[in-house]
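With one protein chain withheld, the remaining protein chains of the complex are depicted in position.
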């Protein structure tokens, strides 16, 4: 999808992401912002794991959801807010390695609702492996 | 659903939950364990929020997913492991208040796959409000 | 959920359902219309099956989706249109028997988006069995 983002989109994403305290808590950071596409990185930290030592599905969901939300947000007008309506995530392989990279892109941008896809990759010395995928519906709220 | 859980189910859930370091990181704790049903509580902490000050959808997903997984786990035989195959969550209202309670129950228990529902309620002085709902598929792994 | 539906909701559902030619093609019919709740019945016909002789998941999805849409529609104002934004369905058991009944109810009614749940039961001489469950997001469109 070739898309055009409104002026200032990159700064708006950075400003909003900086206000997501949950992202700081889990150590996530913005890797890349482009029109209709955002990547977020999560370290594979011991304090983010489930009972088998893999990154908890909720932590994966957190970064994939934020990546989807901000991918949609890049295409929204100045003054808009973005909220997640719903998302679905499949866990495809154990999330182990050094870090997780969530790569989201807008599949359909609408005035009110946008649909995004995100893939989650586990990166390690051995390369990268797809560990999760998400589809989410993001909503644009104006005013308020 | 009237269900019977294998002996020792409650302790197995407590032991496994204690190993989910992500749950400790976000301050979640087990509230209730019954055959086919588990409740988990999450405090509404500032460090778990998104840009509007609501609990981040990923943090909601984390406790609803763990509640679903352990609801399914109560009905699995000793020696089993449980992993999340996939889940879908809808955000129904801003997650604000004092604490979130995730209430999960098994909708269909299978030998390999179980399907669970979970509702997430925000509790405050004014009562409780439904803020999210999840359906998830949980897998029983034996051996290894 | 105790809800109030706008005057004339039942007739609006009947009129709209009558225009869903896909429902006639598969033999589905409205069973019950109440504020925030709609039931639809589908016969278990040979021409609706998949390769094992069970009702095809898409046919189950069709009646659960219509039931969700019309459950949401009962609470929408006169002049509104309803469309499905998205849904997720889990198949819980083989859909066999004499007929399928989809029972949908509104979980959260919003001005623009409503979230509905639906269960699909297979009915036969032996009683009823839960064979599928859905969560869907329905959108209210005014004007046009």
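A, B and C are the chain letters, set down in written order, and residue numbers restart from 1 in every chain.
The rule we apply is simple: a residue touches a chain if its C-beta (ideal position, glycine included) is under 8 Å from a C-beta of that chain, and two chains touch if they have at least 3 such contacts.
Because the structure is a prediction, the values reported are computed rather than measured.
For the options C:74, C:90 or C:114, the residue in contact with the chain missing from this view is C:90.
In the full complex, chain C makes contact with the omitted chain through residues 16-17, 19-26, 46-52, 55-59, 61-63, 65-66, 81, 83-91.
Residues of chain A in touch with the missing chain: 88, 90, 92-93, 107-108, 115, 117, 130, 133, 135, 137. By the touch definition given at the top, chain B reaches the unshown chain through residues 85-86, 88, 112-113, 115, 137, 139.
In this section, only the chains that are shown with their structure count from here on.
Although chain B and chain C carry the same sequence, what matters here is overlap: shared residue numbers make up over half of all numbers found at their interface. Taking each chain's centre as the mean of its C-alpha atoms, chain A lies 22 Å from chain B.
Per-chain CA centroids place chain A at a distance of 32 Å from chain C.
In this assembly, the C-alpha centroid of chain B lies 28 Å from the C-alpha centroid of chain C. Among the residues of chain B, those touching two or more other chains are numbered 88, 90.
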